[in-house]
Structures are given as structure tokens and as C-alpha cells.
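Note that one protein chain is taken out, while the other chains of the complex remain in position.
Naming follows writing order (A and B), and every chain is counted from residue 1.
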Amino acid sequence: MTTNDFHHRDDTNSAPQSRFPVRELSLLVVLAIAVSAVFMVMGSAYSTRMLVEASCYAILALGLTIQWGYAGQFNAGVMGFVALGGFCAMTFSVPVNPAFWDSSLPGELARVLAYVVAGIALVFGLSRLTRLGLPSWLRTVITLVVGMVVYMVVISEFREVTDAIESQMGFVGGLGLPVWVGWIVGGALAGGVGYFIGHVCLGLRSDYLAIATLGIAEIIKAFLKNSDWLTRGTATVSPLPWPVPAPGEVGFTLARAMYLSVTAVMILAIFFLLNRAYNAPWGRMIRAIRDNEVSSAAMGKDINRRRLEIFVLGCVLMGIGGAALGSFNSIFDPNGYLPLNHTFLVLVMVILGGPGNNLGTLFGAVAVYIIWIMSEPLALYVMELAAHFGQASFGWEVPSSLESRALQARVFVIGLLITIVLRVAPKGLLPEKVKHHD
Amino acid sequence: MPLLDARQVHGGYGGMNILNGVDMTIEADEIGVIVGPNGAGKSTMLKAIFGQLNVTQGDILLRGEPIHNLPTNRLVELGMGFVPQEHNVFPSLTVKENLEMGAFLKPGNIKRMLAKAYEFFPPLYDKRHQPAGELSGGQRQMVAMGRALMAEPELLLLDEPTAGLSPKYMYEIFDRVKEVNAAGVGILMVEQNAKQALAIADKGFVLAAGQNRFTDSGQALLADPDVAKSFLGG
Partner (left out) sequence: MNEFVFFINNVLIAGSVTGSIYAIGAVGVTLVFSIMRFAHFAHADMMTFGAFMVLLLATLFPNAGAALGVPTAIVMLPLAMVLTAALAVGIDKAFYKPLRAHGVKPIVMVIGSLGVTLMLQGLIRLFSGTGGQSLYVDDRKEIFRLALPIEGVRVPVVITEPQIYLFVLTLVAVIGLQLFLSRTRLGKAMRAMSDNPDLARASGINTNTIVAVTWVIAGGLAAIAGTLLSMDVTFKPDLSFHLLLPIFAAAIVGGVGHPFGAIAGGFVVGFAETLAVFNWNVLLRPFRDSLPEWLELPNNLAFVGTEYKIVVPFFILVAILVWRPTGIFKGKVI
């Protein structure tokens, strides 16, 4: 299998590297036509919104393409990292809630946090009891029991404080800092969570990473949804400030175009840095590990460390992209984070565009997003047509939930797309170009 | 008609040729032994015969029927058994279950063949309810051979059956091979312990660089000073 693969690669590379990029250009032309068609039909305000969202998704897709395409790590929980980014964008940028800061509750919260730190220190200390000559089973029992009691005490205190916050002032409010602070912290937080998951899973079978990321995404969502004191939960927070003048000041199209220029600059920067890293020794090492673990291990490369680096880097990008997306939507709604929209859509962008090929991923992101956005009115239209036909010809009674059901058809289409691409074009529309002997 | 007739076999992995024209003929009652230096293509030849390798040129005939590139379970049906060098037992299955798997295509024969297998390899009877993964190397080799014999093959392919075994076990395995052959099964095996293996061989094939270097009876090869000098370590 590996040898086969190797030879296959050789064949594709026998074509000269400097050939005229026909495929890239023709795909670009198709994309440009599609974008201008949307501009003509839906108007410029709608279309710029679509482009901004597509550009945010492109950042997410770049994050996934380095995990999946560069390193062969499959992250099934993009949604969680996106939500973390959105949360940070919200918390850091929305105005301060003076009622909360003037009350005694911040002090209470700080007290609970101090308890947490003290509790962790205590449990950690107990787990070292073997150094005092305690048998390890006794150490384990003591640590577990004390850990449980400490946890109970801390969590009860914590519940009391958060309940008080919720009943007295809704939620803690934001920090009122510039938008970009939240974006950076969002990336850092997503990277931190990625570090934890990667640390646990990356030495094991690749499936385990997929399972664990799927789980952490649901947990992050559950946390953001139920921590009303921090996020207002399902009550949602809006509006979120923008890094550029808001639509109210300069009009929808211009404001969105300015937002687009911000995300475009970010993409350019990420793109440039990734391309450099890809061709640097670091990138070659990552790909060597992906393509042949055994031989790179034999060469003495610290595989798990490199894998962790790439995984964390991908998660950071997802956090930043999620933060940009959250700010743009101008509303923080934990229920709005769905595996379909924020994990699988990104996955389709990457595998369709070309995993490991940054340009292909960008193309995939924009193209798939256009199809995705346009499929909503299209699905409704097709459903209506079918309903009309059904009513007219055999008196079919149309279910009232037609609209929500029509949208389910899109779930099916995304699933079908994934399976078809894997089978027909496993390397995507713009395959990764692996250079040998350079 | 020979039991196995391989003519000018070429093949390898992923476009890289390891076999560059190997000839091999075994009669129904013979033991054939393949020896040669590392990388000569000995195990590869065995795999080519057992359909686990893409044969690009040449013919492999079993009783005159062409068999190359047939699916594995078809080859088993046609009367071929194969014992790989490594991973040749099902570790979590008991010895008895391992043997039963050998007769998967002939479930009617299980009782009779089980009795026969225990007769060939008496140590297995006592361990029949033990997982095969817990056995010693020599006993595992017996389970592997027993499993292959359960399908009543006409031709048994053995890939280095004595690799890693102590001399005591090595001779024991060679004795079994002779007995199995005496019961009417043609044998083709690859061996590192070349001298001892050629001593029981009706036919010996010395391979080098994917081609036959010497082909003769086992005794004649042992007596040949050229063979001794270059391949049997003096």
C-alpha cells in the first residue's frame, strides 16, 4: 500500500512543476462568475455579507487543512473551537456591566476561584503522598476521596455565586476591550483546548482523536449554553462591536466591505505564513511523519511533539476564524453552533478543495459556502414545487413543517458530497503538490 | 504431470520487480526447499505461488491448471495450504478453534481431520483448549502447520518454519515435515537452516537476485562445492 502510494505520487510529479496552472485558473474563473452572478441576483449588501462569512470560513478551513491535509489528523469538533472563538470575541468586546463590578459579586467570584486553585493544589499535593512513604493504593484512595469532597465544596460555592449573578444582574457583561483582543485570546483559548486534547490522543490511533474532538465540541457547546452567568446562554448577547465602522454609520455594503478587507488581510497573512512553513524543514518533517511514520521515527524525529504543534496551530486558526465569524454575526447564540454548519461544512470545504493545498482549500471554502447559502432558497423552492405538484395531482396534504424539512435535505446533500468526494476525488479539486528532490 | 510447475515467474511489489524469472517444479510426493541469501526473493516466490503478489510475467500451474492471480480462498479450494513465517496463528482462538479455521471450507471433515492433526502433533491435544497466543514458538508452528493441513492440501507452502526455534524444535519440525510428506502432501518450503533442510529435500532451489542459481536434488546440492562455498557457509 505505502509503496503503491509512493509510486503514484511519482507519476503525478513526472509532469513539469512549472506548467501553466490551467486548472487553478479555470476554477478561479468559475468562482468569479458564480460570485458575480450572486451579486447580480441578490444585490451587493447580501453578497458582501456572503463573502465576509465565506472568508471567515476560509480561516476555519485553513486550520483544518493543516491538521488533516498536512498531518493527517482528523478533527471532528471544529464547532467547539469556533464556539470558543465566538465566546471570546463576545466577552472581550461587549461593554462592561457596571452593576456587576460595583456589587460584591466579583469578589465572591474571585474567592471561589481562589478555592479552585487551593483545591487543585491540595489534591495535587495528596497525589504526591507516596514520597512520604505511603503505599500507592492508599495515596490513590485518599486523593480520590479528598478530590471528590473538595470538588463538591467548590462546585456548591460556585453554583451559589453564579446563581446570585444570574438572579441579580443577568450576566457578568463584557470587558469592553478592542475587538482584536478577543480574537487573539479566542485563538489562544482554542489552542489551549487543542493542546489538552492533542496531548491525550495524538500518540494513539487516529480514530480516537476524532472521537475526542467530537466530544469536546459538544461539551464546549453545553458549557456555553448553560453558563447563563457568563454568556446569557440561550438569551443570547447582541450586538457585538465590529473592528470597523458599523453598518449604522456607513451603510451595509460599505461596512461589510471594510470587514471583508480585514478578514482578507488576515487570510493573506495566514496564507503567506503557512506557505513558508510548508516549504520549510518543519513542513517537510510534518509531511514525512504523515506519509511514513515508521521511517521518520527511525530518523529520530520527535513525532508526537511535531503532531501536537500542528494540531494546536490548526485549533488556533479555528479559534481566530470563529471569533471573526462571531463578531461579524453580531450576536452570540450558543444554540447557533451546529455540527453541520461549523464542522461538516468546513470538512467538505477542505476535502473538496484539496487537503494540504492552501489555494485549493481557499477555493473550496468560497465555492462550498456559496453553494451552501444558495441551497437554502433552492431547497425551499424545490420543496414548494413538489408540494404543488403533489397537491394538484393526488391531493397530497402538505405537512406544515415543510420549511424545516426542506432544510434537512441539505444535511443529506452534505453527507452525500463527503462520501462522493472521498470516492471520486480523494485528493480534492486542487490536489496537494508534493515536491520531491528539491 | 508435476504437482506444481512455475515457469519464468516475474513479479514484485508496486512495480519493483523482485522475481526476475524463477523456475520451479515439484512432483506430488516431493519435498522442495528454497534456499539463498537475504533478499534473493525466497519468501516472495512463495507468496507469488500463493497469489499474494502481482505476477507480471510467467506461468504458475497446479496440476497443469494456471493459478496465478487467483483469489486466495480459491487457491485453498484447489488444494493449496500456506503457513506464513510470522503471525501464523490466531492468538485469541484456542488451539482447537485454530485448527477448525483451517477446515473452514470443508466443515464436514472437521472431526476426522482434528483426530489426524492431533496424531501428527501430539503436544497440541493437551493444549487444545488453550489460546494459541499462549503457546511456545515451536508449538505455535505446529498449530500453524496443523491449521494448514486441516484443509487436506495437496501442496503445502511453508515460509521458514524453523525460524527462531531451538535446534531441538528445528529437528522436530523437520521430522513432522517428512511425515506429512510421507502421508502424500507435496511440500515447498523456504529455509534459512539450509544444510539441515536440504538434507531432507528431494529438490533444492538456490535463488539469488530473483533467479535460479542452482537447481538439483538436495543431496547433490549439499555435495556441490560451489553451492557449499557461496551459500552454505563453507
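Here is the rule we go by: contacts are C-beta pairs under 8 Å (C-beta built on N, C-alpha and C of every residue); 3 or more make two chains touch, one makes a residue touch a chain.
Nothing here was measured: the structure is a model prediction, and the numbers come from that model.
K.L.:
From the list B:11, B:84, B:186 or B:218, which touches the chain that is not on show?
P.N.:
Residue touching the absent chain, from the options given: B:84.
K.L.:
Check the options A:26, A:130, A:156 or A:275 and report the residue that touches the missing chain.
P.N.:
Residue touching the absent chain, from the options given: A:156.
K.L.:
Consider the whole complex, including the chain that is not shown, and state which of A:27, A:240, A:351 or A:430 touches that chain.
P.N.:
A:351
K.L.:
For chain B, enumerate the residues touching the unshown chain of the complex.
P.N.:
Within chain B, the residues that touch the unshown chain are 50, 72-73, 76-77, 82, 84, 87-93, 97-98, 100-102, 104-105, 107, 147, 151.
K.L.:
Touching residues of chain A against the unshown chain: what are they?
P.N.:
Here the touching residues of chain A are 1, 4, 72, 74, 76, 148, 151-152, 155-156, 159-160, 200-201, 204-208, 210-212, 214-216, 218-219, 222-223, 225-226, 339-340, 344, 347, 351, 399, 401, 404-405, 408-419, 422-423, 426.
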